[in-house]
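Heads up, one of the protein chains got dropped from this complex, but the rest are sitting where they should.
Entry: chain A
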Amino acid sequence: MHIHRYEKLWLIIGTLILVVFLSVLAVQTFFLEMGPPSHAETMDPESVRDSEMFADAELTEIGDNEYEIAMIAEMFTFQPGDLEIPAGATVHFTLASPDVTHGFKISDTNVNVMVVPGHISKISHTFNEPGEYLILCNEYCGLGHEYMANTITVY
């Protein structure tokens, strides 16, 4: 098998670029905690609505301008509805679905995670800029999918 010298050069350069690229991704993932949301915990979808974690959940301050909230993603809304937080607040979202698969996306942020029934998803974000953010479902979940949205107001 004969490989032209230019092709060798091309493949070596290409491979090196990929290795550098993967290294950057790895450093960000494993040393800077920038990896994708990967929480692993299961929960019976039929018990979500009545569970201690999700029933009557509300925004709770757990530290200095740090909050957590358990949200239900269901056809076709996010419970418990619109949220308000002060600027600079870090919010830890815990999400589960009692019905089908949903997506949890907050506009103008990188908050983006799948909510698959049977599993609990977690994602955190610090909201520095004041404004009204749109939370929307970005996975098709049924004929009312386009109405599945809430807001987070950062004041």
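Simple rule for what comes next: a contact is a pair of C-beta atoms (placed from the backbone, for glycine too) under 8 Å apart; a residue touches a chain by one contact, two chains touch by 3 or more; residues count from 1.
Here is the rule we go by: contacts and distances are computed from a predicted model.
Novice: Under which of the names "Sigma-70 family RNA polymerase sigma factor", "Cytochrome c oxidase subunit 1", "Probable inorganic carbon transporter subunit DabA" or "Xanthine dehydrogenase YagT iron-sulfur-binding subunit" is the non-displayed chain listed in UniProt?
Specialist: The UniProt record for the chain left out of view names it "Cytochrome c oxidase subunit 1".
Novice: Touching the left-out chain: which of A:34, A:53 or A:87?
Specialist: The missing chain is touched by A:34.
Novice: Give me the chain A residues in contact with the hidden chain, please.
Specialist: Contact residues on chain A toward the absent chain are 1-4, 6-7, 10-11, 14-15, 18, 21-22, 25-26, 28-30, 34-46, 75, 99-101, 103, 105, 107-108, 110, 112-122, 132-134, 136-143, 145-146, 149, 151.
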